[in-house]
Structure formats: structure tokens, C-alpha cells
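Here the structure comes first, spelled out in C-alpha cells, and everything after it is commentary.
With one protein chain held back, the other chains of the complex are shown just where they sit.
What follows is chain A.
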Amino acid sequence: VAHTGRTVGRLGEGDWDGKVSEIKKKIKSILPGTSCDLLPDTSHLPPEHSDVVIVGGGVLGLSVAYWLKKLESRRGGIRVLVVERDYTYSQASTGLSVGGICQQFSLPENIQLSLFSASFLRNINEYLAVTNAPPLDLQFNPSGYLLLASEKDAAAMESNVKVQKQEGAKVCLMSPDQLRNKFPWISTEGVALASYGMENEGWFDPWCLLQGLRQKVESMGVFFCQGEVTRFVSSSQRMLTTDDEMVILKRIHEVHVKMDHSLEYQPVECSIVINAAGAWSAQIAALAGIGKGPPGTLQGTKLPVEPRKRYVYVWHCPQGPGLETPLVADTSGAYFRREGLGSNYLGGRSPIEEEEPDPENLEVDHDFFQEKVWPHLALRVPAFETLKVQTAWAGYYDYNTFDQNGVVGPHPLVVNMYFATGFSGHGLQQAPGVGRAVAEMILEGSFQTIDLSPFLFNRFYLGEKTQENNTM
């Protein structure tokens, strides 16, 4: 018996038989009539390759996706994947937001972003038109913002209003007498000056914007995936700066997206990652190795964005201010606005640093309203002395502990991670402008329409604060 060169014993013969049965099984499964289970079902997993991966599917992430697809030079030129951990958006800042938009900032860049967002919202049915879908109704209330200032803040408010008027915002200053004339329900005790936004300011429904963006972005061909980003696989390169210092530049090559309630993950090969994870951006940045280094160096500068919990209360006051009420922001930091036709109001107050609630969960502290919000409201609007709280909720601010302004643009060391986060409470109203700026940065290499260089990451290392004086 001649063997064909291979040492086949009894074991080898059994092996051959097994192989034959395997081949038979394969042929049977390929032939029509039986279910083909050659390839496992991966329809729930994200695609294996994507040009841009956006971590975070809130209003900022969707805005960046929209502008990337809108400004691409060729249809289908960029493949975008949006990864969102929570499909129900139960903790996302967008859905829980009060939905206000105003131009009353001290930084010209913030004013320009807000102005552009106002024109985006005004023409939303041209920007986000999808055939077959009904037009969007944002439920915008153009009632404006009324900011009150005490004696010590009056000079700052005056100079802010000057800057706002220069940028094109329609804001006017009012003295306490004019305030009493126009809004008789207000008590001007302690108010030295007020600034009132007349146009392009008000509040709207953030869910509608989110749904509209989602619909449009899906129709433009952006992939959506529900999953959590657990790992970045990157490669490093040593380079010398002009001063002959060694820097290690990293480039992210793969994003590992883990599915919900399972250990399964998909490595997505990508060339650009956008961090739009809102309150959880610092975790994503830490995954990419930002902040892992000796403190005081560029490698050791962490992303200073952390979640801060803010409460919003809804109350009913039958004798409260009328239909013309703007969103009033008091000298104490308390704010309120009307909600609907039925004498309902909603509002809240930013706590001071020492009283910051624990951002572990979204439980509401009702005592905060009783002790810290109601007294200031009742002082400002005497009608609010009798009111009844109907409901309340809490949401996160993606709070930038450095200077309470957003972080936009690429990281100096992890060269293909772009940030669009850290807006500390005004992310919703600046989302369209910021989305466009990030898309321009990616596609053209620099900011084309609004120059957001003061918002780059470098400032955390260099220590240059772009402070905003008018936060709420």
C-alpha cells in the first residue's frame, strides 16, 4: 500500500473521513433550499470601516454629522458613523434642556454662533428638508431674554451690550423705570440695569431639533449605531518640534464599539474621531490617552469637562406674568420662563460651587427649590409668592471647569480627535454653528465662517482662559 508522502495512520484516516463529512456539510449548506449560515449575522453591528466616527448622538454630534455631509465636495464622499450609547436619550443633555437661545454673551464668537443658530432654526425647513416628511415645527417662542444686573454688574452689562450690538444682535438696555413700565409684574429692587433681547431670542423644543437632525442625517446616508466606545487603538510617532523637543503624536486607527448588554464589540477602522459625548467627554478623552502624563505638560493636560447636575422645576401660578414674559434671568442667577398658555412657568437656578449636587444620578432635590430658588423668584416677581410646583427634572451640563466655554477643534497630540463639547449649558443654542465649524476644520483644515480659535484645546495647557461673563 503506497502512502502519498504523508504519515497517515489510523488517526490520519479518521481525519480524512471527518474532512469529507465537513465538505459534504458545506456543499449542502451552500446549495439552495437550506439556510445559509456561512456568514454570521452582523446587522446589529456598526460597519467595519468608516471615515469619521462621531462619539455621541446628541444635538452636537448630529450637527457635526449634518454639516460634514452637507459640505462634502462630492455626494457620498465621506462615510460617517454616529455611535450613541443610549437610544432613548434618557440622560442626554439635549432632551432635558430648557431649550433657550440668546445672543447676550460677552464673547463675540459666542454671539456669532448664536446668531447663526437663530438663522438656522428660522430656516430649519430649508436646511433639514426631507422629501415625504412633514415640515418641522420647532414651537419657537420669540419672546426674548431679559437679563437683570445689580449695581456691581451694571458696567459689565453695558460693555457686553455694546459688543453684542456690534456683532448684530438686537439688544437694548433698560433702566428700572422702563422695566416697571413695560413689565408691571416685576419688582426692580436691587436692579440697576437690564438688557432685553428683542429679536432672534427665545426658546424652542429641543426634541424637535434632534428628531429633525436625525431624520435629515439618516436620509443623507450617515450610519447610526447603538453602542459604547470602549477602546481606541492608536499608533504613535515620535517627532521633533522646532525647539528640538521630542513629542509623541498619536493617531487613532480603530474604535472598538461594544454592543449593549453583551461582550460583543466591533472594531471600526476610522480616520477621524469626533468627541461629542457631552457630559461624558472626559471619559472618551481618557480612553484616547489625553491627560496621561506628568501634570503641567501637554501630555498631562486632561479635558476639563465634567457632568454637573442642574434642576428644572415647573410650577403653576394663576396670577403670574402674562403672555409677553421673556425668559427672565435674575441678579441672583435664578431664571424662569412661561410654558404654554396655562399660567405654567419653568425655571431654576445655578447652584454656587459649594452647593454643587452630586452628578451620580438624575434625582431631583425639591428642597433646593424651596430654599434656594423660590425666595429669589418671589423677590423678583411678587406674584410668585403663591405658586404650586407641578413637576421637576434634572439634567447634566457638560461643564467646562476651566472657563465654562466650549472646546472645539483638534487635539494637539492625538491628531485625529476633534472635540465638540464642554459648552456648559449653551451647547444646544450653539450646536448648528459649532457643527459647521468642526466640519469646516475637518474638510478645509481651518475655520472658514466663524473663527473659533479661542476655543481650541491648547488653551488648557497654555492657561489662557476664554472666560464668558454671562453664564446662566
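Here is the rule we use: a contact is a pair of C-beta atoms (placed from the backbone, for glycine too) under 8 Å apart; a residue touches a chain by one contact, two chains touch by 3 or more; residues count from 1.
Here, contacts and distances are computed from a predicted model.
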Ask   = Name the chain not shown, per its UniProt record: "proteasome endopeptidase complex", "Distal membrane-arm assembly complex protein 2", "Serine/threonine-protein phosphatase 2A 55 kDa regulatory subunit B" or "Large ribosomal subunit protein uL4m"?
value = "Distal membrane-arm assembly complex protein 2"
Remark   = The one residue from A:131, A:242, A:262 or A:361 touching the chain left out of view is A:131
Query = Out of A:264, A:324 or A:355, which touches the unshown chain?
reply = A:324
Message = Touching the absent chain: which residues on chain A qualify?
response = 122, 126, 129, 131-132, 134-135, 137, 139-144, 198-200, 202, 322-324, 341-342
